[in-house]
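Removed from the display is one protein chain of the complex; every other protein chain stays in position.
On to chain A.
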Amino acid sequence: MHPHFKPGPLPLSMQLTPEGKLKHFLSTEGLPHLLLHDIMDRAEQFVTLPAKQQKKAPFLRGKTVMNLFFENSTRTRVTFEIAAQRLGADVTNLDIRTSSATKGETLLDTVRNLEAMNADMFVVRHEHAGTAQFIARYCAPHISVLNAGDGRHAHPTQAMLDMFTIRQKKGDFAPLKVAIVGDILHSRVARSQIHALTSLGTGEVRVIAPKTLVPAGLDKMGVNIFNNLDEGLKDLDVVIALRQQRERMDSALLPSEQEFFKLYGLTDKRLEATKPDAIVMHPGPINRGVEIDSRVADGSRSVIMEQVTNGIAVRMAVMSMIMGSMAGGAA
């Protein structure tokens, strides 16, 4: 057996080249805060480019980006697709759920086949934690892997577009109080946000949820935990609502959407506890009347639509930095 195929650890450190540049983007955990700022600086450049030029920034000309989505997500896939196209890449979308995986092919075999089609970058979404790391560890050395969500583990581009949006609105992270509200237990977005916020030196990071939705040992990630929304909202600068999955209501985690909204739903009234200029964020798609009231979602505090726009800029930033480091130049 080739040693390349030996089962073993999947260290996060493989995200960076020996020179400290981004090789894969798998998690916000363990990345230096300067690099996180580099991503946001690069995104800023893409956002401020005039619309015409924005669509012609050919960092990835001649490259092939493959979207490997083992789990359905039209929205995320489309933003990656647009980002790659604007950078001049050829983009292929593979909905693996309906192809090889159901025919019993192993994940490594699938990866081998796609490598043979001259892929340069895999954008991976999978229902199991650590899958992007697994592919990064075992794929050919010239390929970069971008994690578009793995189980409950990480969704680093979503977290970075949220950080970018916060930085646009608030500037420095040090004085900020930021809270994440809702289903932390199942949320890869929350985990990536927490790592990014703590790395960026955020003044206070809180999570607000009932005990059933707070995973064990979360306090060890550097957050303060609140079970009561009104207490948790006090003096906040940024409120991040998470999408509440409907299926959680069918298990023993929550009694009903009504009770959740009553206790943890964001309304104008309850947001009075925050600072007057506090912003409200949501990774989408939103459930109106479950985790967020329509008046909040569409109101003056909401930056939800800016998040969507920033999502493309941040994904362009990450992709161009990865490919730049591969070429040994631009980034």
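Here is the rule we go by: a contact is a pair of C-beta atoms (placed from the backbone, for glycine too) under 8 Å apart; a residue touches a chain by one contact, two chains touch by 3 or more; residues count from 1.
Everything that follows uses one rule, which is that contacts and distances are computed from a predicted model.
J.: Out of "Cytochrome c oxidase subunit 1", "Na(+)-translocating NADH-quinone reductase subunit D", "Intermembrane phospholipid transport system permease protein MlaE" or "Dihydroorotase (EC)", what name does the UniProt record list for the absent chain?
T.: Matching the unshown chain against "Cytochrome c oxidase subunit 1", "Na(+)-translocating NADH-quinone reductase subunit D", "Intermembrane phospholipid transport system permease protein MlaE" or "Dihydroorotase (EC)" yields "Dihydroorotase (EC)".
J.: With the missing chain put back, one of A:128, A:270 or A:295 would touch it. Which one?
T.: A:128
J.: For the chain that's not shown, point to the residue among A:35, A:218 or A:249 touching it.
T.: That would be A:218, which touches the missing chain.
J.: For a quick check of understanding: of A:151, A:284 or A:324, which residue touches the chain that isn't displayed?
T.: A:151
J.: If the hidden chain were put back, which residues of chain A would touch it?
T.: These residues touch the chain not displayed: 1, 5-12, 29, 106-108, 126, 128-131, 133-134, 138, 150-154, 188, 191, 215-218, 220-221.
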